[in-house]
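I have a structure I would like to understand better, so I am pasting it below and will then ask my questions one at a time.
Shown here: the complex without one of its protein chains, the others still in place.
The first chain written gets the first letter, and so on, giving A and B; residue counts start at 1 in each chain.
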Amino acid sequence: MLAFIIRRVGQSILVLLIVGLVAFSMFRFVGDPIDNMLGQERTMEDVERLRAQLGLDQPFPVQYYRFLEGAMQGNLGVSYRQGREVSEIILERAPATLELAAVSGILAIVFGIALGVFTAIRRNGVAAHVIMATSLIGVSLPTFLIGILLIYLFSVELGWLPSFGRGEVTRIGETWTTGFLTESGLKALILPSITLGLYQMTLIMRLVRSEMLEVLRQDYIRFARARGLKDRVVNFRHALKNTMVPVVTVIGLQLGAIIAFAIITETVFQWPGVGLLFINAIQFVDIPVMAAYLMLISVMFVGINLIVDILYVFIDPRLRIERTGGH
Amino acid sequence: MRPILPLFLAGAVVAGAATAEEFRWAGQTDPQTMDPHAVSSAPVLGFLNNIYDGLVRMSKDMTLEPSLAESWDPIGEGEGWRFILRQGVTFHDGATFDADDVLFAYERASDESSDVRSWFSPVKEFRVVDDYTVEIYTNAPNPLFPASIANWMMMDRGWAEANNAERPDKENGNYATLNANGTGAFMIEDRQPGLTTTLVPNPDWWDEAEHNITRATFTPIQNPATAVAALLSGDVDFVEPVPIQDAARLESTDGVEVIRGVETRSIMLGFSHEADTLKYGASAGAPNPFQDVRVREAVAKAINVDAILQTIWRGNAQPASQLVPPQLSGYSAANDARPAYDPDGARALLAEAGYGEGFGFGLMCPNDRYPNDEAVCQAIVAMLAQIGIDAELNAMPVSNYWPELRADNFDMYLIGWSPGGSLDHEHPLRFLASTPNEEKRLGSWNFGGYSNARLDELLPSILSEIDLAKRQALLDEVTSIYQSEVAYVPLYVQPLTWGVRDNIELTQRPDNFFILRWVTVN
Partner (left out) sequence: MAEATNKAPVSTEQKEKSNWQRFLESDFIYSFKGSPIAMVSFAVVCILVLSAVFAPLIAPTNPFNPASLNLMNGFTPPMEPNAFTGESFLLGTDDQGRDVFSTILYGMRISLFVGAAAVLFAMVLGITLGLLSGYLGGWTETIIMRVADVQLTFPSILVAMLIFGIAKGVTPVEYRDQMAIWVLILAIGLSDWVQFARVVRGATLVEKSKDYVAAARLIGRKPWAIMLRHILPNVMGPVLVIATISLALAIIAEATLSFLGVGAPPTQPSLGTLIRIGQGFLFSGEWWILFFPACTLLALALSVNLLGDWLRDALNPRLR
C-alpha cells in the first residue's frame, strides 16, 4: 500500500511539471500583457523595454524554468495586474471559492444520492418520473444562462437575494474569511451554489439511479429479500453500497468539475473567488496569476485522483491485490 | 416576459437604497494600481482623481481650474509656465505640501519607469523658485501644457521615501501600488484589489466639500447584465457604464435614472495604407485595394452610420466627421460634414478604381474593448457586402487585438480614440495621423502607416502656435487633408451612459471620469 502511494505521488509530481509546461506554452496565445500595463501614450520602445523586464522576450521554456525556480522557493511571482504577490492574492481569494464549492458539492451529493435512490426504488412511480424529467431542464441550459435567469427572478424581480458578491464576511484567523456567519453571507451563497451544483446533482442522481437499478436486479439482492431482510436494509446496506464504485469515481471527477465550472458561476455572480481571479487574469494576460492558478488546481486535482484511487482499493477489495501488487 | 413588468417594478421599489450618505458604486474595471504615475489609463486616473490632486484640475464642464496651484502664468514669450502653489495643504498622513513635493512628483512622473512621462516630453527644465513657486520651461511655446497635466498628481516625497516607493514599479509593485497618500477629497479606508475599495472623506481637505458622503465603496462588476441587475435590485447606487440597450428600460423603472452624455472617444475604421497585398479573406495575397483613395472613399460612402446609430445605439450617439468630437478644442468646424451614405456612389467609385467585381478582405475588430464594438463591425460587414466587397470579420478580445495590429495583421480595423491629457485635436493627430516615427514619439498608434508630408510638416506648428485663430487655421488645413485622403473613416462618438438610483445626485464629466466629490446622497 505504501509503495503504491509513493509511486502515485511521484507520478503526480511529473503531472504537475507537465501541466506547467503546457500552460506556459499556451500563455503567449492568450495575448500580450503589455497593452494592459501601458497607457495609450506608450511608445514601441516602452513596449519592448517592459517585455524585456518581464522576461516575455524569452522563449517559453525559459519563462517556465524561471517560474519553477521561484515556485521551489515558495515564490509564485508578482501579479502584472495587481502588483503584489500572487500567493497572497490566491490565499485571499481561496476561501470564497472553497466555501462555494463545498456548499455546491454537498448539495449535489446529498440531493443527488437521495433523489437517485428514490427514483431507483420507485422507478415506475409518477414522482420519480417527474423528478427525472425536471432535473433534466437544469442541465439542458448553459450554466451562465441559469445564473442570469436566477438573478433576474430572485434578485431583480422578487428582491429576495443579492445579485452579486459574497455579502458580509467574517475574518477567522489570519487568512480565512467566511460567509457562513452572517445573514447576508448565507443569502449570497444560495444562488451561486444552486447554479454551480445543479449539473453535478443531476449527474450524480442519474448515475446513482442507474447503478441502483442494476444492482437491485442482481441475485444476491433477490436472495437478501428472499431471506426476509427489510427493504430499507436491502436498499441501503447492500444495494447502495455496491453502487459506490462508479459513484465515487464520478463524485471525484465532479469535485474538479465544480472548481472548473466555478469560473463561470463566479463570473456571472461577481463572486470574489479564484475562478473570477483567473478569468480576470486571462482578460488581462496576467501570466503569473494564470500559472499559479493552474498549478494550484493541478495540485488539487492530482490529490483528488489519488484519493479516489485509494478509495477504489478500499471499496472494491478485488482491486486491492491488483493495485497494491504492482505490475 | 411582458406581463412580468409590474412585478419587476415592485421589486425595485421594495429593495430600496443604501442608508443615507453611504454610497456604493460599480464600474467595469478595477483600477489596477493606486500609484498615480504607474499606469496611464482612464480607470486608474479617473479613480485616483478622488484621492490625489494635481496642480490644476478639470471642472464639471471640462474647463481648467486651480487645484494645488492657485494660479499659473506663461513665462516670457512662451518659454514655460509658472505655478503659484496653494499654502496650508496637507497630505492624508498630515505632511505639508510644498514645492519640493511638486519637484518630487515631477521626478517620479517623468522617470523612465513612469507610464505618464510622455506628458513631460515637452519639458526642458524644472525649477523650484521658492517653497510655493515652481517654473516649468518647455522646448517650444506650449499653450496646452497646463491642460495636459491635469491628471499629474502630487505625491509626498517623505511618504514615498519612507515606504521605498520613490519610483513607480509596474513589474513588481511597491507600497504605492496598494496604498495612497494624496491631498484629495477622499482617503482609502480599505483596499482589496479586484474586489472592493472603500473610501472615506478627508476631514482636512483644502477645498470645500460639495458632497455629503460618509463612506463610499467601489466594486468592479465585469458582466454588464450583473451590474444592471445590481442597480435594479438596489445592491448598488450607481453603475457605469450601463449597456445602451438597457438605458430605456432603466429609465422606465421607478427609483432608477439614466444619465447620458457624449464621451470624448471617437470610433473609426482604419486601413492598411502601407501593405502591398491583402492578408485575409477571399482575395488574400492580391494587391491591396485600400492603397487607392477611391476604394477608401467607397468604404466611407457604403457605411450607413445613421442606421448604426438608430438601431445599435438607439439614437444615443452622434456621428463623427473627425478624429475628435465637436465638443473638444481644435475641432474643425469648417470640416463638419461626414461622407453621406451613398451605396451607388460607392459602387461607382469601386468600378472606377477597377474593383467593380468586388474583392474579399479581413476586418479586425475587438469584442471587449468598446461598447458594442462587435455588433458595429458586424453591421459594417453587412453594409460593405451590399457594395460587393466581402469582409471576413475577425473579432477578438483586446489582449489579442493590439498585438495583432502591432504585427500588421489586418486589412481594415476598428479603433477608438480618446484624447487623454490635452483633450485637443492635436492629440489624435500626433498618435494616429502623423507618420510613425519612434524617435519623435509620433504615430505610435498609426498601425496602417498613413503618411502625408504636409500634415507632418504642419504638426509642430500646431503644437507651438499660441495664437488660437492661427492655430485653428492650421488644424482646419490638416483636417481637410486627412478627410480628403480618407486616412480613417470616423464613424461616431461613443455615448456615455450611467445608471443611478434616483436619490443620488452626481455630475457626469465628458471624459468619463467619475468624480466622487460631486455626489450627493438624498
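Just so we're on the same page, a contact is a pair of C-beta atoms (placed from the backbone, for glycine too) under 8 Å apart; a residue touches a chain by one contact, two chains touch by 3 or more.
Computed from a predicted model, the values in this text were never measured in an experiment.
The hidden chain makes contact, of the residues B:Asn409, B:Thr435, B:Asn452 or B:Thr520, with B:Asn409.
Between the chain not shown and the residues A:Ile6, A:Val110 or A:Leu145, the one that touches is A:Leu145. The chain omitted from view is touched by exactly one of A:Ala52, A:Ile137, A:Leu181 or A:Ile307, namely A:Ile137. Summary of contacts with the chain left out: across A:Ile34, A:Ile264 or A:Ala291, the touching residue is A:Ile264.
Taking the complete complex into account, B:Gly281 is the one of B:Gly80, B:Gly281 or B:Pro419 that touches the chain left out. For the options B:Leu85, B:Ala165, B:Leu232 or B:Val521, the residue in contact with the chain missing from this view is B:Leu232.
The omitted chain makes contact with subunit A at the following residues, 11-12, 14-15, 18-19, 22, 26, 29-30, 129, 132-133, 136-137, 139-145, 148, 152, 156, 203, 206-207, 210, 213-214, 217-218, 245-246, 249-250, 253, 256, 259-261, 263-264, 279, 282, 294, 297-298, 301-302, 305, 312, 316, 318-319, 322, 327.
What subunit B contributes to its contact with the hidden chain is residues 1-2, 224-225, 228-229, 232, 243, 245-246, 248-250, 279-281, 284, 304, 307-308, 310-312, 362, 367-368, 374-375, 378-379, 381-386, 390-395, 397, 409.
One rule holds in what follows: only the chains that are shown with their structure count from here on.
For the pair subunit A and subunit B, the distance between C-alpha centroids works out to 39 Å. Interface residues of subunit A, counted against subunit B in their complex, comprise 30-33, 35-47, 49-50, 53-54, 78-84, 89, 92, 148, 151-152, 155-159, 162-165, 267-270, 272, 276-277, 279-280, 282-285. Residues 4, 7-8, 11-12, 14-15, 32-33, 35, 38-41, 112, 115-116, 118-119, 169-174, 177-178, 192-195, 219-223, 225-226, 229-230, 232-235, 368, 397-400, 402-403, 406, 418, 420-421, 431, 438, 441, 444-445 of subunit B touch subunit A in their complex.
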